[in-house]
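Note that one protein chain of the assembly has been removed; the remaining protein chains are unaltered in position.
In this document, chain identifiers A, B and C correspond to the written order of the chains, with residue numbering beginning at 1 in each.
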Amino acid sequence: MGLTGSAMGKAMVMQAMIFRAEPAESLRIQALDDFTLIFHRRSGLTHLVTAPAPEILAILQEAPLNRDELLARLGERYDLEDASPAALDARLAELIAVGLVEVQ
Amino acid sequence: MGRVVNDAMPLVRALRDPASTGTLDAAGWTALLAMARAEQLIGTLACRLDGLPMPAAAKRILAEARSSAIEQRRAALWEAEAARRSLVGLDCPIVLLKGTAFAAAGLTAGLGRSIGDLDILVPRERIAEVEAALLAAGWEWVKPDPYDDAYYRKWMHELPPLIHRERDRMIDVHHTILPLTAKPTPDASALFAESAALENGLRVLSPNDMIVHAAAHLFADGELAGGLRNLWDIHCLITEFGSDGLAARAERHQLGDAVARALRQANDLYGTPIPESRRTRDRADRLYRRRLLARDGWGRPTQRVLRFGFFVRSHWLRMPPAMLGRHLWTKWRKGHRPA
Amino acid sequence: MSETPPPDQPDGDAPGTTRRRALMLGAVGASAIVSIRPALAQTQASVVNCEIPVPDAGRAGSYIAADGSVVPAGTPGAFPPASLPFKGQDVKTALSGGQLPGTTYEQNQAYVKYIRRLQSGTSGFTCFASLQMPRG
Partner (left out) sequence: MRIGPVGFRVGSDWRAPIAELERLYADYPVPEGGIPDFNVRLFAARPWRRLLRPAVVLGGDFVLPEAAPLPLAQGLLAAEMAMNLQMALGQRRYLLLHASAVERDGRALLMTGLSGAGKSTLAALLAARGWRLMGDEFALVDPASGLIHAFPRLVSLKNEAIEVVRAAVPGGRFGPLIAGTPKGDIRHLVPQTQSIARMAEPAQPALILFPRFGFEPAQRALRASEVFVRLTQASTNYVALGERGFEAMVRLVREVPARAIDYPNADAALAQVEALWGES
């Protein structure tokens, strides 16, 4: 990826990307309370996540999307209180870093 | 406690002829399992002995070793995938080496094998880009020492080791298969040219190059620590792919002697099929054999003097004498005394 | 086994949900993921009886600067290496505000900074990491 340069440049790069989630059969998801456990079969790693990570994964598992499509889809399903692209980029970057989402 | 076990032959016998474990008593199993753990071959042994009759306790311990090997394999393949995702934008060939390559390519050498660090090979001219991309994706330097760093960059065949800050896993990025200071100079571009792509775009060496690399690691570089495992890799690769064209390939990488010795040792210890013409032993073969087998029934290293000899030799092989002197002097001034 | 194993699904997304659930994307700097890391051995052996050399063996003889970095021997203002490795228990005490044995105030500060900067792979790191574990 080599994401360097300004935050503006980074946001533009994120905008052009298509994101794909690990397939449902690779994940064991257990909602506990405010937190949800995700066991990732492929890596053997466990992640403790909060909203909106499970919601993002569920939508991307239906079909790969770019960031704006994803934001729109989240807005259709949920009452989004802060529909900020920058915040969504930050959530996607976290999911990419742990390998639950991949850039296509 | 029964007879004293003072070399690793019980382990070699069990790997070579699994049914031979049928005659082991409790003390024999105890020694076998201890030395297999010490040589990091217990997962391999577990796969070899799977399904054979054995005492319940041994069965249970080997079943645990097998499932542990499965988890190690999973982690190793995920680490390769993480590196692939971090480097995909560079459009640079990434060749997996050693255990991860065997597992990714589904080779018998990968069955039950313990896998530690991720080793990859990239073209030398791309190594700075690879380094930058890995640092951007969460890997960090293990050693900040400037002498070691300069030493690595100038003379080694790899970047100083990096570790991932979240997953605690190390990656070694090589650009060839021997240090630049060693006498043989393998043909790195030939390694890439003959490598094969896996489904995900990562690559593995050709079978002959895998054997050459394993032999180089064993006899032209290392101090033979963990040698039985390396030799088992070589045994599996030759059994699976044969040794056609291997001699010529080894010569191309200037590693004919190391490969010839590896073949003889593998044949001698594991019964690896090799051509009759390549079985003529030299006088050093017996020393190598003793060093490879230096392990007792408690899993303890034996043959201290011989081990030390091979330790010195490993440094000798990696660099010319003047440079070796300089290296050891620098290390000594910094208080690095041999243990 | 529980009689009704919980479904492998995040709650709240059930089809047919009529009222839309509120969702926050959160702040840019916030974090929505914590990964479970392999815990190091947290037995008595590792935590209290392990040792941390200052500096590590690969850099023995070098001095420790006030900011905890390793500098060449004799660097003005830096501290000579510790003569013996520190025990886990001493380091634990020092990390919570105590003083490492045989050190002056400034030397202690520098050593503690060095220890905090230890990286994985450096000798003493597993010891330091196990001291950092919330339980031991």
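As a working rule, a contact is a pair of C-beta atoms (placed from the backbone, for glycine too) under 8 Å apart; a residue touches a chain by one contact, two chains touch by 3 or more.
What you are looking at is a predicted structure, and each value in this text was computed from that prediction instead of being measured.
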Chains shown that the absent chain touches, full complex: A, B, C
Selected residue (touches chain absent from view) among B:A19, B:A57, B:A197 or B:L287: B:A57
Contact footprint on chain B, counting only the chain that is left out: 26-27, 29-30, 33-34, 37-38, 55-58, 60-61, 64-65, 67-68, 70-71, 74, 298-300
Sites on chain A contacted by the missing partner chain, in the whole complex: 28, 30, 32-35, 37, 39, 41, 44-46, 48
Where the unshown chain meets chain C, residue by residue: 1-2, 6, 34, 36-52, 85, 87-89, 123-124, 126-127, 133-136
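Operating definition for what follows: only the chains that are shown with their structure count from here on.
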Category of the chain touch graph - line, ring, star, complete, other: complete
Chain at maximum distance from chain B, centres defined as averaged CA atoms: A
Averaged-CA centre spacing for the pair chain C and chain A, given as whole angstrom: 28
Residues of chain C touching at least two other chains: 35
Where chain A touches two or more other chains, by residue: 45, 98
Chain A-facing residues of chain C, complex: 6, 8-11, 13, 20-36
Parts of chain B lying in touch with chain A, wherever the complex brings them together: 71, 74-75, 78, 81-82, 85-86, 88-90, 132-133, 136-138, 166-167
Interfacial residue positions of chain B with respect to chain C in the complex: 140-145, 148, 161, 163, 166-168, 170, 333-336
